[in-house]
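A single protein chain has been omitted from the complex, and every remaining protein chain is retained in its original position.
Order of writing sets the labels: A and B. Residues in every chain begin at 1.
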């Protein structure tokens, strides 16, 4: 997610001698027009939608140089629906549902506290085909469907060493009745044509959930190969996910990307089989604005081979980052 | 609605070579103190209120030059009550209930998608007396009371040719059960002392609603004559609205404006008769701040001539735009 910054000269209220700093107002507005089917045998609905390429959002972020290589950093960011103006709180108000944290960054790495993306979230979507957009058939993947990306009340540590980066996070449930803390770690590697990421999340609860994900890519220049594997365990049940795709640069401004996703259970209730695919074309109108068109569909079949769910989306849209 | 812009130099996060752009933080804070009667035989209540002259709001807007005369534009704007701080969502949170859109603007005109004011909304209030404030007796007009100004999920096209401007908008209901799409077009003319506007809105539903409005003004210099006609049809029922008023400039900073509004039904249930008037004095304290004082009252009588509703507002207030 590239962002443009609004660098603002900050003048302390109490005098001209204070240090320079920066606060950034940033966001994404992403709208699409298309046709969507949600659920088995559902009629397709023509829609104006939000977030076809990236979810629409607004945020504030800033940093302050504390000296000695230490920086205070903060971020406040929330989603909104660009088609209706509605926010993400229960009552439809805007709030900082995505991120709200304060942290310290320095030679030791970065510690952030608050509503922070978990360590798994940092890397889980890094090698999704179709630009990790709404055209990536991801909802059928059980890791994606069941993981908690930003539970809040989180303490996180992240750092990088050369080609490697890593993070651990711990999210408190703040309830003594049942321990429902969430523990994460992730590690990433990127050098030359290769990227590779591994993440693990443990969601404590009455029945613990364990989520493991690996993804990677290899850039051949003409095409970039992308893929991922995932495993979701809850009690004795286990689901296995994979996805595989290609990015194909057609010109300096245009890239085509598509792929296939699948997930299998060995649940006591029977082995569900889920599969889907997606394809999207991205055209950069500028550094901060792109147009896109895409299609995705997925289906779920139960152990008897009967279809129990299906979804599809065809849309053309435009996204602006500021 | 004049707005002050905060022009911000935008430096792309990824380097100094990127194009200049602008993001604007803007808004209106409007508070009043006054006395309000709401409903038949209701006691008057002394109040601190919000939006006597214009509804209080905050927004972000921006644009990016895409080259070739093409611009990406976006706007995110929501209301709040300046007397209580409460926003417009169900739970009282702030959201972008007024506008949330992304669009493209160029020689071909402007296309916007999202939560956009309908084409009718663009011109419906252009020639209201009393500065289209809370002192314009508008609630009794059945077009105003029944039209949907920004239903969301809207695609809109607007353009202008010399003295003429026009827009069409289409708002999707996104529900296959009953078609409730909203279709609009409007056209405006402004040259010399004359302005004239026409708008039509079709609100599809179990029973279709059709709204038509015409308004115009003639500036004699000493006074400006303002007026409008409206028709609201739902099934076999029809209501006819009109309003007529005068703007009287008293000095370079002070303008008096007032007028009369009326509406008649031919509903099966009987012919309601509605009428009201309003008067307001506007004093510009600066380019961005004005003080105002005004009075308005209206009443509704049923077919038997019995009063069924009455409302009044007397207030003094101040409005600041930023």
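We take it that a residue touches a chain if its C-beta (ideal position, glycine included) is under 8 Å from a C-beta of that chain, and two chains touch if they have at least 3 such contacts.
Computed from a prediction, not measured in an experiment: that's the story for all the values here.
Engineer: Using the touch definition up top, pick the residue from A:40, A:66, A:250 or A:316 that touches the left-out chain.
Structural biologist: Once the missing chain is taken into account, the touching residue is A:66.
Engineer: Tell me where the left-out chain touches chain B, residue by residue.
Structural biologist: 2-8, 25, 27, 29-31, 33, 43, 45-48, 50, 56, 58, 80-87, 89-95, 285-289, 318-320, 322
Engineer: Just the residue numbers, please: which parts of chain A touch the chain that's not shown?
Structural biologist: 8-14, 18-19, 21, 23, 25, 60, 62, 64-67, 70, 72, 74, 76, 78, 87, 89-102, 104, 113-115, 152-155, 172, 174-176
FYI, only the chains that are shown with their structure count from here on.
Engineer: Using mean CA coordinates as chain centres, what's the chain A-chain B distance in Å?
Structural biologist: 38
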